[in-house]
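With one protein chain removed, the remaining protein chains of the complex are shown where they sit.
Moving on to subunit A:
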Amino acid sequence: MKMTRKITWMILLAAAMSFTQCKDAGDDVQIDDENELITSVTLKFTEEGTTNTTSFSYKDADGDGGNAPTQFDTVALKPNKTYTLAIELLDESKTPASNITEEVAEESDEHLFVYTPTPSTLLTYTYGDKDANNYGIGLTGKAVTTTAGTGKLKVQLRHQPGSKNGTPSPGSDDVNLEFNLKVQ
């Protein structure tokens, strides 16, 4: 029958069309090393007048999601001491690990580290570095402890492109971590 032939022809052609140009999206999956992550944040406290450095880290090797953070140390300090505080940010999802601290240093006029202890009596922080506009950066600084006690130390990296004015308000958080703080 003429019509049946026409129908068959159309269906066959239609089916053929639906499979042409098929591409496998799987071939295109590749590891992307351009993507920036911060997977580890390390606070390095060096007691003044000594070379005793203690490090406290937050590590989430695969970034947000996936596996849970593997390390989140309690910052343990001695009372009535002055420390030099340096911070290191790494992206360890890449090989070799990329050093985000250096990138922050290069764009220091867009970044501000903020260290906030609660209660505020536990620790006093003073910036030890300045950017081109004479605002603090916080890659290095001084932390002075007083009496013993426990609380929190909030560490923020504020990303403030074009709006940095020395205060934490502008911009948004690139890092926002609350370490447990123990001064004893």
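Just so it is clear, a residue touches a chain if its C-beta (ideal position, glycine included) is under 8 Å from a C-beta of that chain, and two chains touch if they have at least 3 such contacts; residues count from 1.
One rule holds in what follows: contacts and distances are computed from a predicted model.
Student: I notice the complex is incomplete. Of the names "Iron complex outermembrane recepter protein", "Cytochrome c biogenesis protein ResB", "Transporter" or "Biotin-dependent carboxyltransferase family protein", which is the UniProt protein name for the chain that's not shown?
Tutor: Matching "Iron complex outermembrane recepter protein", "Cytochrome c biogenesis protein ResB", "Transporter" or "Biotin-dependent carboxyltransferase family protein" to the record, the invisible chain is "Iron complex outermembrane recepter protein".
Student: Need a quick check: the contact residues on subunit A for the chain that isn't drawn.
Tutor: 3, 6-7, 10-11, 13-15, 17-26, 28-32, 34-36, 38-39, 41, 58, 60, 62-66, 68-69, 72, 98, 100, 103-104, 106-107, 159, 161, 163, 169-178
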